[in-house]
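Can you read through this structure? Questions will come right after.
Here the complex is missing one protein chain, while the rest keep their positions.
So, chain A:
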């Protein structure tokens, strides 16, 4: 197992994670800002990364900022906001070519870090607010994005399933924000929000690549510092939901293919003892093309092109998704539910258990070959406060027995069945 060693340093107002690794021709820098997921401020948080990435005080417009990144050998810079359980994480990611591979060995890493730091801590400000033109334009863009979520049927169906399933929980909040908030957000109010959050959020900074640890630490000290921040972790635990009747929801749109999405509660989270067995469970149930869902919904009954499942580790959800003809709704639904019953009653072999374990191990090792994948794996651990070396994770996955998987299956509860179907329907 070749995994780079992570060293963690407590810095002024943030945690610095350095991972020297010879796998890459680039250096990746990722900043993660975490806060509890809540309705208040969520639209501001959706808007902020877009506004911050448009202008800094030294590069006061998009073209200047983008040109500067292009000159640094096309340094990539992007940002996004995601839910991790009941927490909201803003990620800023930069990827810089390692100077060692350039003809002129130009020192571009330091310049790139300067820009990274400017975007986070030194945005363009005028009259006590962000640039008004930028904020207004970004509001328009976000509005457009919110309105067109519907056009991507798979993510729309997924969002609707969560809306129904978690309707009284923070997890149902939309990370892209809400149109009704737009009126009260302006260049000044957004800047006020920014000033508070940039010191309040928990900040983790990851740097990974073929780098010298001491030099990187020096650069980080030079460009990253939050003197006004205690870097407190306001972690929001997700509470167990109340038991309730199985919820079945059918919604209609102009679609050719129906989207069948089913939500289960696993009652298992990252860090729990049976988390490893849950991973193996998912492999047999719907995680891989050899799984029960794929083999039965697709191969045996030819009802779908895709039928799969994935789980959310911090919230404890298992989500099944498949695209089927509107008329095949009942059949597809009962096949999926039967597969879960089969898992609960142990209708699979110990060979399948060990094959699934190996697939989970393979997937983990492949993920850790990618800089961003490795950072995600490590951040997961940071979030849950459970630190397990990769070697130990792999050992634990390989130790999973058939009875552990059956036990996990019996913890899983069906919550919501959601079907996005055509106007005329035809579901039987």
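Keep in mind that, in the parts below, a contact is a pair of C-beta atoms (placed from the backbone, for glycine too) under 8 Å apart; a residue touches a chain by one contact, two chains touch by 3 or more; residues count from 1.
Here is the rule we use: contacts and distances are computed from a predicted model.
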Missing subunit (named according to UniProt) among the choices "histidine kinase", "Indolepyruvate oxidoreductase subunit beta", "Aspartyl/glutamyl-tRNA(Asn/Gln) amidotransferase subunit B" or "Peptidase": "Peptidase"
Contact with the hidden chain (one of A:70, A:132, A:167 or A:338): A:70
Selected from A:141, A:345, A:387 or A:410 as touching the chain missing from the view: A:141
Touch list for chain A against the chain that is not drawn: 1-2, 21-26, 62-63, 66-67, 70-76, 95, 97-98, 101-103, 137, 140-141, 144-145, 147-148, 150-153, 253-257, 288-290, 294-295, 298-299, 302-306, 323-325, 355, 358-359, 361-363, 365-366, 368-371
